[in-house]
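A single protein chain has been omitted; all remaining protein chains appear in their positions.
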Amino acid sequence: MTEALLALEGVRISYFTRAGEVNVVPGLSFTLGRGEALGLVGESGCGKSTVALAIVRYLGRAGRVVGGRIRFEGRDLATLGEEELRGIRGRRIAMVYQDPMASLNPVMTVGRQLVEVPRLHEGVGETEARARALRMLAEVNLPDPEDVLRRYPHQLSGGQQQRIVIAMALIARPALLIMDEPTTGLDVTVEAAVLDLVRELRRRHDSAILYISHNLGTVVRVSDRVGVMYRGELVEEGSIRQVFSNPRHPYTRGLLDCLPTLGRDKRRTPLLPIPGQVESPSSRAPGCSFAARCAHVEPGRCTVGAIPTETVANEPGHRVQCVRAGELPPWRRRYVEAAEAGARAASEPVVALDRLSKVYRPRRGLFGAQADVRALADVGLDALRGQTLAIVGESGCGKSTLARVLSGLETATAGQVRLVGTDVAALPVDARAPSLRRTLQMVFQNPDSTLNPSHTVGYAVGRALRRLRGLSAAGAAREVGRLLEVVKLGPELAGRKPHQLSGGQRQRVAIARALAGDPEVIVADEPVSSLDVSVQAAIINLLTELQAERGATLLFISHDLSVVRYLADHVAVMYLGKIVEFGRAEDVFAPPYHPYTEALLSAVPVPDPDAQPERIVLEGALPSPTEVPRGCPFATRCPRKVGAVCDDTPPPEQRLAHGHRIACHIPAEDLVRLHRAGVPAPTGA
Amino acid sequence: MARFVGKHLLFLAVTLLVVSFLVFALNEFSPGAVARKLLGEFATQEQVDHLTRQLGLDRPLLVRYVDYVGKVLAGDLGYSLRFKVPVREIIWNRLGNTAFLAAICFALIVPVSMALGIAAGMRESSRLDRGILLFSTVVASVPEFALGVFLASIFVVGLGWLPGTATLVGGGGWSVASQFVLPVAVIVLYDSGYVVSMVRASMVEVMQRPYIRTAVLKGMRFRRVILGHALRNAMINPVTVVFLQINYLISGVVVVETVFAYPGFGRMMLEAALFKDIALIEAGALVAVFVAILTQILGDLAYMLLDPRIRA
Partner (left out) sequence: MALGTTTVEAVLVPRRRPLARLLRGAWARAARLAESVPALVGVGIVGFWVAAALLAPMIAPYPPNANDFAALANPRPSAAHWLGTDHLGRDLLSRILWGARTVLAVAPVAVFGAAILGSLLGLCAGYYRGWVDLVVSRVCDVVLTFPVIILYMIILATFGSSALNIIGVLTLTKAPIIARIVRGVTLELREREYVAAAKMRGESGLYIMLVEILPNARGPLIVDMCLRMGFNIVIIGVLGFLGIGLPPPDPDWGGMVKDTYGMMSVYPHMALIPCAAISSLVIGFNLLAIGLREIGQRD
């Protein structure tokens, strides 16, 4: 390889705000060769998106490259004039963004947005451009390209929209494709399909890819090399194998240690969160930027002067920015294959759902009616005292509706919901007795909206104490401090407002608020999905600790199978409002699998280059919940579909050992055999 | 589509009925009031009672209202006490005058406001933006009569270039056409100020959307990004506002009409109200509400046409 396609040399980027200059990237260097794929990994605020936008010179009015050089195809991008820059954007360098719906113009058809690119850059005529657009749509595996061209973005699903954005980026055959968190926000199975597509396209078009993500598993799938960023600096860089098998920088190790992977189990291998939190870029101390949180820090060596980047011994191309890199012990991947279950104390069900159904009937306007939305159908499960039940599924599966019915924010249409013996299916939360309200509390997903921005932390927790436990104002004030300590927050935070806290801190406050009434059941609806990886680990640990201490029952709702595998004692897998598989965690995560569970597991991005499962790619889109199939809900996409019986007849619930249930027409032994035989060929649906 | 139109026409009919009933009730609630109005202050109570019975004004309110509706549908809007002619002779004439003025103003306001609003919003906080924002704020803050006074003091009193009144009667050395200049100027300035700020706000919001970033990073010229991608999105919200201006131009320009003595609809309503000319008030209210709701329907229709997300 002669000259690198993209070379960043000591790039420094700052934002200029009212408060002065904030140096977000103090010095970054890396190269990308033709056809190479480099993954840039880091948590929120590390500057990876800033770097991407700096390359295309789109930092906005406040941001500027204040030092170093960015060279593309040998030319310094900063010296390009307006017209030259326009010639490069979209043609030589193309970008794919995080939120595909927002990145597409809602009032223009997809076709018009696609043909704009070749017409603009290559002066191609309308017919020729249209033909190329059609070819591109076929390449990104969108069925019926003619029809798609005519549609508006809001008429497509998230996965389809992202494919359009990718098509738009590749249609001019760029030399460099920058992808900024392209699969964040997409369902796991959709994400897997998009990642496979990216690999395939790269092979075909030989574009270089700069892939930016916070999810280490996705980076492994798409890139050859990876760079780990922390606070604007590249702390480690190397090939996938080098970095993931032999991480040398303490931050990289910390990240890998705090990731729940499919093989980890809370009883055997606890998650190790990285202590502390990311400091703001405006307070940069001399020396290593990670020093304040590093377990191996040596004051004097690590905290003075600039830290040089050196190559790891015997590993060419593997560079680390750490003075102690050579001294650290080799890193061991901490997992053990899921072994036999330890004996669990038998306990009675605290929450019991029986044939629970929920149908939304939209209001009938004066003219015309709308179809009913079936959110839950015949859901039955038990949550045992003192244990964790996880509910897993992708968007539209009904898990959030389940949480809302349990908590009383919605009422059920049919069925029973027994909460410590009382049926609350028809009881909205304001009709429940206060003692019942105390029994079940909820922790929500979004740390930005879980706390009222106008109230202080002390008020939020204190109010919960007063309402749920009947304490007086003075009594509550005393308890607030104690509760904050339980969630490992200092009592001085009581006077602060949410916008002064980090995401992890806000979520801890939300947990404290939920604990105010000493509940027996805690429903956690995606409590860690919006948090950074290192913070996730801490919150997960907190939840497991609290549950063990108080003997509470935890209902954990998530789409993240790795976290579920780590946390759960029992798992329920949902699809389109029905439970397709239920059982102990070790049974659900081992064959026999329901075909949907199998596909889900194969789709999970695993940050281990040696443990990549075979992919099962689900074709087609999720059926609309207004038109649910008569038979098995998964029949339209099932790679193991048997035949017409799957479409017409609802599948029987097969009961296996230890309460394990699978709803499938295929007998369990056959499922085991099929799984061992390997990935089925795509159905071509 | 048919559903949409049907729903709105229903709303129109219901509102017309409700409002006209309220106005009717307000004016004709006490039976003696109408007769007393007709006869003047010095009539005796006996005469008032007599006339009341004669005109059938002692019947229940609802009955009288139904009677009124019947007459209206037949085309009889009553007799104007103030102008001493049947209502329909004066109301359509005045409405026509105002409509003419409104048309001229609308034809100027729309392109001017759009152009200024887009120019301001496409580069937020640029000098052009701050200038346009300042200008539109000032102009929209000055009441119409003050604008009229300021402009008149310059162009009529100071420079003598234009006539001070717009009675639509030629003579005195001023052509009828020149009489329109000042009223139009005042209305266009005042209303543009408001519409510009609406268009600007919408444009500013659109420019921050991610799809604009997508367009720029495709390598498009800035002008192409504005005209091709931003414009249609930015128009969606202001379009309803623009149509509502028609409402203002018909019923709300009474101040300008008063300043320049323009024989328009608003001024007619003012005189009717001051004189307590019941028939004219009722008829005028009907027309005003009709125009108001019609413009609202047109605005909603335009919104639907522009935004494909709504059309489903």
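Going in written order, the chains are labelled A and B, and every chain counts its residues from 1.
In this section, a residue touches a chain if its C-beta (ideal position, glycine included) is under 8 Å from a C-beta of that chain, and two chains touch if they have at least 3 such contacts.
If you're wondering where the values come from, they're calculated on a predicted model, not measured in any experiment.
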From the list A:Arg151, A:Arg437, A:Arg615 or A:His675, which touches the chain that is not on show? A:Arg437
Consider the whole complex, including the chain that is not shown, and state which of A:Ser347, A:Ser449 or A:Ser624 touches that chain. A:Ser449
Kindly state which of the options B:Val69, B:Ala140 or B:Leu168 is in contact with the chain not pictured. B:Ala140
Cross-chain touch to the chain not pictured, restricted to B:Leu116, B:Ile132, B:Ala152 or B:Val225, is B:Ala152
Residues in subunit A touching the chain absent from view: 18, 407-409, 429-430, 432, 434, 437, 441-442, 444-446, 449-456, 458-460, 462-464, 467-468, 474, 477-478, 480-481, 484, 491-492, 494-495, 510, 513
Subunit B residues touching the chain left out here are 15, 18-19, 23, 26-27, 133-134, 137-138, 140-146, 149-150, 152-153, 156-157, 164, 247-248, 250-252, 254-255, 258-259, 266, 269-270, 273-274, 276, 281, 284-285, 288-289, 291-293, 296
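Convention: only the chains that are shown with their structure count from here on.
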In the complex of these two chains, what residues of subunit B are touching subunit A? 3, 6-7, 209-211, 213-221, 228-229, 232-233, 236, 306-309
Contacting residues of subunit A [partner subunit B, same complex]: 56, 58, 86-91, 94-95, 97, 99, 102-108, 116-117, 120-121, 152, 154, 165, 168, 366-368
